[in-house]
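The other protein chains are all here in position, but one chain of the complex has been omitted.
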Amino acid sequence: MTELLAYAAARYNYWVYILLMLIGFYAMVAHGNLLKKVIGMNIFQTAIILFFLSTSAKRGGTLPIVGPEALAGGVAPAQLMNPLPHALMLTAIVVMVATLGVALAVLVKIYRRYRSFEEDVILDRL
Amino acid sequence: MSGLLNALFLALLVILAVAAVRVRDLVGAVLALSAYGLVLALTWAGMGAVDVAFTEAVVGAGASTVFFLATLLRTVRTEQVRLPRARAASLAAVFLLGGLLFLATHEFPSWGDPASPPSVHVSPRYLRLGYAETGAPNIVTAVLADYRGYDTLVETVVIFTAALACWVLLGRPKA
Partner (left out) sequence: MIREHDSVIVRTVVRALVPFIQLFALYVVFHGHYSPGGGFQGGVILAASYILIALALGRAELDRLVQEGAVLVLGALGVLIFALTGALGPVLGAPLLDYEVLSLPGVHGPEARALGILIIEIGVAIGVAGALTLIFCRLAKAGEGGGAP
């Protein structure tokens, strides 16, 4: 029992990320409203970024900002968070919002033409 | 303590994500998504990813919410109730994907393990020599702009391309 709890404690973060991703996935697949699909896509993307960032976490670690002691080689990498996922996901977030802008622009175009965000209605009027 | 806080934030994230998906009023859903972005930023700050949390607080809770609301300004506000046509199939797909991913977590290193593969490959070198080589004590900036500058350059081009696409798509409606 305690073994099972320790196993869950080491992994529950991943399970929550998967849950968030599935919520977004469900919204993208099952909802007919195009704006809801975009919201689902947003949740999906952030869940993936959450997972990617979680690989940078180190138990008992601190921020990856070093002091002057680094010039003398006095840095213990195990005590600082991994900076690589931070740098990669930082750009990914800004790209996410830029592509969100494009998605919304396409939605506005669709609305101008078909006067609806509902998939069924748009398919009928196509 | 920080583990408890992390668990609390994760629970809040799930609640807000479900709210954003379930609420029929689209403005309400967008605001739930905005709150989701803010809690996400707090989660990342708790994980030590302050640079990312900083960006997410401005982008997730601010800019993307405004983009959504600007879209809703002149369009419909509510989601129509519709027959759950493909609901069984979608749920089946969701559970299949979830089950597979859940099984995959068995192979993952335990969360926050300092000896996990991503943390022992190239990043210790960045942390050890980053300041001496680039003159930037914030190693995230050093990696972003110097070690991985190629990646950042192309991401900047992607952002500009997205702005250009918006400009072209929503041009002045002459035709």
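Every chain is named by a letter (A and B) in the order it is written, and numbering of its residues begins at 1.
We adopt the following convention: a contact is a pair of C-beta atoms (placed from the backbone, for glycine too) under 8 Å apart; a residue touches a chain by one contact, two chains touch by 3 or more.
Predicted, not measured: the structure shown is a model, and the values here were computed from it.
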| item | value |
| --- | --- |
| Hidden partner chain, touching residue among B:N6, B:T55 or B:S90 | B:T55 |
| Touch with the omitted chain, as defined above, among B:V14, B:A63 or B:V120 | B:A63 |
| Candidates B:T78, B:T105 or B:T134 - the one touching the absent chain | B:T134 |
| Touching residues (missing chain, whole complex) on chain A | 63, 65, 90-91, 93-94, 97-98, 101-102, 104-105, 108, 111-112, 115 |
| Interface with the undisplayed chain - residues on chain B | 50-51, 54-55, 58-59, 62-63, 66-67, 70-71, 73-75, 132-138, 140-142, 144-146, 149-150, 152-153, 156-157, 159-160, 162-164, 166-167, 169-170, 172-173 |
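Everything that follows uses one rule, which is that only the chains that are shown with their structure count from here on.
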| item | value |
| --- | --- |
| Chain A-chain B separation of Cα centroids, rounded to whole Å | 3 |
| Partner chain B, residues of chain A touching it in the complex | 10-16, 18-27, 29-33, 35-36, 38-40, 42-43, 46, 49-50, 53-67, 70-71, 73, 75, 77-78, 80-102, 104-109, 111-112, 116-118, 120-121 |
| Of chain B, residues touching chain A in the complex | 6-7, 10, 13-14, 17-18, 20-21, 26, 29-30, 33, 36-37, 40, 43-44, 47-52, 55-56, 59-60, 63-64, 67-68, 70-72, 75-76, 79-80, 82, 84, 86-87, 90-91, 93-94, 97-98, 101-102, 105, 108, 110-116, 118-119, 122-124, 126-128, 130-132, 137-140, 142-144, 148, 151-152, 155, 158-159, 162-163, 165-166, 169-170, 173 |
